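Note that one protein chain is taken out, while the other chains of the complex remain in position.
Here the chain labels run A and B in written order, and each chain numbers its own residues starting at 1.
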């Protein structure tokens, strides 16, 4: 059922003896862990082993027999031995004929062998029904019962009946089987547990690099420049002030980079006059990690929001406020409200908050369960229309924040532009080109190309 | 596996030739896009076409043959032609006998034909096994490989084996098949991609209308009235101050509207003395969009929270503060803390934050993956108990915010009540009637009716 009830089951083992016997070949760590869990869930377990000497590592209630005897006792045999020892199973081919063999092996690196372990096993024993499964579950998690993560067990195999039997066992252990189709999927299933956020690598390294650049840029202009020319040590800016200049710059730049590849793709298609040619590899890869880039941009935007809201609580901020007020009070004066400044200030705050709000909506719709419940038309509406709306709002927020500061020579310490100007480069470029692309005279041919039309439809011979 | 690994697969085509040949009838845009993707995923593809002249639009590695020859090469035939041309397939009935035909067609509008395209195809070719599928995937997405949205492919068909074959192909392309049952589901599957947030339309239009009304109401009382009678131009209030009066009013009113139909339903059932008669249509429709109303209310509440927290950063706010302090300083006085005001102020802030917190919890539990992991009892506990708790907290927040301001004649500019009083109307009405409904003397008969009891159980002859 749900995680909770399954967890309870783990504590209150079902001791019904109606479950069918399962045989496990191999008494290694994973074989033992799986056996423990199966016995807890009410399955009689028999181990097939070279030595029938009973180690106390093996669950108490399990039987240990020779391979052939063990195999005869069960319809389903879990092959908990390593690929390099699969060869010896050919000797048992007769006993294993018609049996369901579950390959649970994992490799040490991606695509280690030309064919998957399960396909190799199926080649060795053509008379048996090989099913791949259980390799995505951790032995330690089975042992400790703390299956907090995914309870999904990916299953594949060519025999539908055999797959059903294994899926029933998976369900019996409180896990969720996921049918991945025929044994061809075994390679993918074997590669799965070896991955560590493959799609996140490039976006994270890019963010790190960009972040470090922005940080030192800002450190130089805000802290070091101030120290050298004004002899004022504001090193405590490193904690909040500087991060809060780096975060929005990161967020805006990365957000622009989400929409840049789409712009490139449109230009390439317009130039080539067809959509039936592959994009260059770098563009393909870039397009595939747009979601990750967007989520990292959202994370920086969220940090920027919190770091900004905390401002009034800072010692520095209250000191600034009180100094200003006391100066005015000692001069016996009250400044009138600057309406223009109030307008600008309120506008950029409002734009920022609205932009962030739409950005968060985008983030929520990228949750797997939400994006699964919308169709393509709805998804494109959100990601394209709402996405550009958020980009426009955030760019406008940054521009109004800057105001006419870019005309001021003080903004260019060491002749370098302020960080907020750097942050505007990518999003402004995206928005300008996008504006050109949606002009009817450009949009019409692009739409035609995307609907399959070709400018130079050369027919071969 | 997950999106990521599938994306990788798209880049590293599996060139194994173990996949079975797939035939595609029709060389239109979607047929070509699907063929490209299949070849990338290792399927041999043969096109059936009237003209066997090879256009370079067709993927290089595909064969192009006449319809009959092509059909003989494969067990699964994708029908990528339009419904109005299905007729010509009857001539091929003999060749197509026993084959799996995949109807991938879409219509231009909802329920365009009396029966679905797939059912029509099945009627034309009773000897073939028709499976509906692939119509919910976009050709452009298949082509560009950027399947960021739902990877679900809805499949239905009367033949289980045929469905399994198509589902295996779906998996082979890195997509997730979802079995929707027999061919009767084809109509629904064909309508699916045409929708654009059907359940959100009414709530969004209602919010727009209500929002515009509140905005102009507030503009009139806060900006225009001030300008006319105090000759004070506070037009910059449009950016933050006025939205931040409209947002909470919207949130509270919409939140009340979420619970109002439940109240109506209870009254109707009590009046009729039975639950076995349908509610009026408007009530049915209203009840079905409560979740959407609630989420929009939550969005406004979130905007209200952020717009409030940003207050101390506003130029207007710091000007007000410093003016007040300087005035006091120049008068050589410090006002003592008003304990009563501190109590009221802290209370309404705390109530608002707690109400918002419970509201966010409600929002999180309405995420598909979370609501799928709770049972009915738990779901009703959250939505009913926690929902009313949030409504009570938010209503109390607004009431204490107002305090005794409603007794002040200044609150009624142009004899109109302040916006916060308007916002209280719906939630207060809901809470009062709900309080009556949970009185034992009312609750008991209502519970009986909901358990199937009838006040006037007339037996027909």
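Basically, a contact is a pair of C-beta atoms (placed from the backbone, for glycine too) under 8 Å apart; a residue touches a chain by one contact, two chains touch by 3 or more.
Here the structure is a predicted model, which means the values were calculated and not measured.
K.L.:
One chain is left out of this view; which of A:310, A:425 or A:438 touches it in the full complex?
P.N.:
Of these options, the touching residue for the absent chain is A:310.
K.L.:
Looking at A:369, A:384, A:408 or A:447, which makes contact with the chain not pictured?
P.N.:
A:369
K.L.:
Identify the residue among B:93, B:342 or B:432 that touches the chain left out of the display.
P.N.:
Selected residue, touching the omitted chain: B:342.
K.L.:
Going by the contact rule already stated, which one of B:233, B:372 or B:408 would touch the omitted chain in the full complex?
P.N.:
Checking the options B:233, B:372 or B:408, the one contacting the hidden chain is B:372.
K.L.:
Considering the whole complex, which of B:73, B:291, B:413 or B:434 touches the chain not shown?
P.N.:
Candidates B:73, B:291, B:413 or B:434; residue touching the omitted chain: B:291.
K.L.:
Residue-wise, where is subunit B in contact with the chain that is not depicted?
P.N.:
Touch with the absent chain occurs at residues 2-3, 154, 160, 179-182, 184-185, 187-189, 191-192, 195, 197-199, 265, 275-276, 279, 281, 284-285, 287-288, 290-291, 305, 308-309, 311-312, 321, 324-325, 328-329, 332-335, 337-339, 341-343, 345-347, 349-350, 353-354, 356-357, 361, 366-381, 383, 450-452, 454, 457-460.
K.L.:
Over the whole complex, note the residues of subunit A touching the chain we left out.
P.N.:
1-5, 7-11, 14, 16, 18-19, 28-29, 32, 36, 42, 53-57, 136-141, 143-146, 148-150, 152, 164, 167-168, 171-172, 192-197, 233, 235-236, 239-241, 243, 299, 302-303, 306-307, 309-310, 312-316, 318-319, 321-323, 325-327, 329-330, 367-370, 372-375
The working rule: only the chains that are shown with their structure count from here on.
K.L.:
So how far apart, in whole Å, are subunit A and subunit B when each is placed at the average of its C-alpha atoms?
P.N.:
Each chain reduced to its C-alpha mean, subunit A and subunit B end up 23 Å apart.
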